[in-house]
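Every protein chain except one is present and positioned as in the full complex.
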Amino acid sequence: METHVHDVLVIGGGGAGLRAAIAIAETDPALRVALVSKVYPMRSHTVSAEGGAAAVIKPDDTLEAHAYDTISGGEWLCDQDAVEALVREAPEELLRLEHWGCPWSREPDGQVAVRAFGGMKIRRTWFAADKTGFHLLHTLFQTSLKYRGVARYDEWFVTRLLVDEGRCQGVVALELATGEVHALLARAVVLATGGGGRVFPFTTNANIKTGDGMTLAYRAGVPLKDMEFVQYHPTGLPFTGILITEAARSEGGWLLNKDGYRYLQDYDLGRPEPVPVLRAMELGPRDRLSQAFVKEMEKGRTIETPHGHVVHLDLRHLGARVIEAKLPLVRELCLQYQHLDPVRELIPVRPVVHYMMGGVHTDLTGATPLPGLYAAGETACVSINGANRLGSNSLTEILVFGARAGRAAAAYAARAPAPDGPVRAQALDEERRILSQVLGNRSGGERVATVRAAMQRALEEGAGIYRDESGLRRAAETIQELKARVGRVTLDDRSHTFNTEVVALLELENMLDVAEAIVHSALWRRESRGAHQRTDWPARDDAHFLAHSLAYRSAHGPPRVDPLPVTITRWPPGERVYGR
Amino acid sequence: MNPAYRRHHPKWHRARMPIFWWLRKWSYFRFIARELTSLFVAYAAVLLLVELRAVGAGPEALARFTAWLRSPPVAALHVVVLLALLFHTLTWLHLAPRAMVVRLGSRRVPDVAVLMGHYGGWLAASGLVAWVLLR
Partner (left out) sequence: MPETLVLEVRRYRPEEEAEPTWQRYQVPFRREWMVLDALNHIKDHLDGSLSFRWSCRMGVCGSCGMMVNGDPVLTCATYLETLLPGPVRVEPLRGFPVIRDLVGALTDFLVKLRRVQPWIVRETESPPAQGEYRQTPDELAAYRSYAQCINCMLCYSACPIYELEPGFLGPAVIALAQRYNLDSRDQGREARMEVLSEHDGIWACTLVGECSTVCPKHVDPAGAIQRYKLEAAAAWAKALLRPGSGP
């Protein structure tokens, strides 16, 4: 088995991973950094983000305002010291990206432009047309090529963390092109593998979003925090689930039910005005908008289509010029995937799983409870986003916390001892497991796709926008059964060379762990807050649940879920008010 | 099993490019045709030099040359050459807007305008040459 030794490994080559790698290379050029990704970095899901990244830059804005919007948007489950760090460091991070070439959209005088976004009282969302994530990712990737010290292992799939003497000392990875299993040893590891939206059947997420990094940490004994909080973005295209950015609403789009009525006014989100009003109506927070959709559907006021119920997003009154300038990708996507032109027609949309607020538990520096292991981006839960993320905070988060985790990992690696002997034995065990158990003789006749579809159905039915005890218990039981069934999956492909079926199997095993954490954390939280809504516990309960959930994997049976108090600094919990 | 395979060392397959790759697509064929017309341009240049030499060699030489030009097979050939030259010129002109991006203040001059400008220049130059020769 080949062993490769580095000082810091970054797992995942998206926005957070690339930013972390660059931060490490800049902090300490002597460190040997390696970026390990199961896809080429420019394929990472950051590329699909559309709307923008928030940071305080305009004179009418303050850090306090950004922090308050974020904390209230997260229904007070955000750790306020982390939010303070985010809003403070955000402007410089976005300016750094600008210096690195990110084509932020500009005002006529050349300054960076900002737009309104959901849940924010003041305009502070920087944007690059409506392909912000694409431009951010390519800027980061191309800039990372400058740093010769950053090695890359493209299309290597990490299957486990190597842990010994209470610290993380590397990973085991499968090289897809050859099927060879390698040990990558390091003094510190940063997980930046994104979220796990693919545990649900209908999601904006790419195929690669399978919660791999979350599971790596979970299986190493690191808790997953706030996993019950899954964000449904209110506007996804039916059938494909492709995202229609919130920017469409911040530029003035309306959500209409089957009677052409702007139904959000019935849900305590303000009065409808002809132009967008911040923190009101269509610019309310995503959880409230998705919940409003479900209520409209129950009232029979949504439109039925062959691909489920939808409402309409109306952009016609914006005019072709605004749409071409500010929302060109939206137009392209509607023309390509819905055969309609948003300049003249209504866009059918429905809530779609988009983001996981929860993830690997970290502190403000990106450190997990396991020494040597760090996490950043959607993989991590700091927590910035609390019970509901505001749009455009995620792209900012990956930069701020990607950099923080990178710097912290670099500092740790400079002091930590070199990886030791026992991890090599662990790596050999893992190689044996992959070659004999995963790729070897398997029986049972189950197919990856069947088990995966069953998991997705269970999550959609039991852990959707509205949940209750019996639904969650049913989902939990199903996941237990599926964990047994996945052991009976037989592969059509037993080869070594670019075997994507075995990757799908490993990803499915990862997703089952993520699904288990989601469902059991949801069972534990007996209240409704933000994106987690329980019909049997419909009120918010600060007395008992102003706390994060920490899910610890058990060897047998359901995870243990413990509370972790939220850090409150300056903003005591209050009422979440929009539209008034 | 492929006996040539060594575990974890798969051989990548490199496809050979067929000799008649340019027949695969209409746009490839047009490209090759366009490139081949440069042979006709070379021919036309040589013809011009020969003509100049004939002019310099005296009225008899010029008359012989002109008679040769008038013979039916040569005239037919030169119709083909003319068509090739036109094809060459037109494809060249139509590519000009790709290479020349002209900005007037804040707007980019549309490709059609650049193309028309080229056509205009060509016709003006041709007109001038024709006037000089035919007056």
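Per-chain numbering from 1; labels A and B assigned in written order.
Please note the rule applied: a contact is a pair of C-beta atoms (placed from the backbone, for glycine too) under 8 Å apart; a residue touches a chain by one contact, two chains touch by 3 or more.
Note that the structure is a prediction, hence the values are computed from the model and not measured.
Listed residues A:Val5, A:Met42 or A:Ala547: the one in touch with the omitted chain is A:Met42. Interface note: of A:Asp81, A:Glu98 or A:Glu345, the residue touching the hidden chain in the full complex is A:Glu98.
Within chain A, the residues in touch with the undisplayed chain are 39-40, 42-45, 47-48, 92-93, 95-96, 98-101, 103-106, 108-112, 131, 134-135, 138, 142-143, 145-146, 154, 177, 206-208, 239-240, 242-243, 329, 332-333, 336-337, 447-449, 491-493, 495-501, 504. Touch with the hidden chain on the side of chain B covers residues 1-2, 4-5, 10-15, 17, 21-22, 24-25, 27-28, 31, 35, 95, 98-101, 103, 106, 108.
One rule holds in what follows: only the chains that are shown with their structure count from here on.
Rounded to a whole number, the gap between the C-alpha centres of chain A and chain B is 55 angstrom.
Residue ranges of chain A in contact with chain B, taken from their complex: 177-180, 496-497.
Against chain A, the residues of chain B that register as touching in their complex are 7-10.
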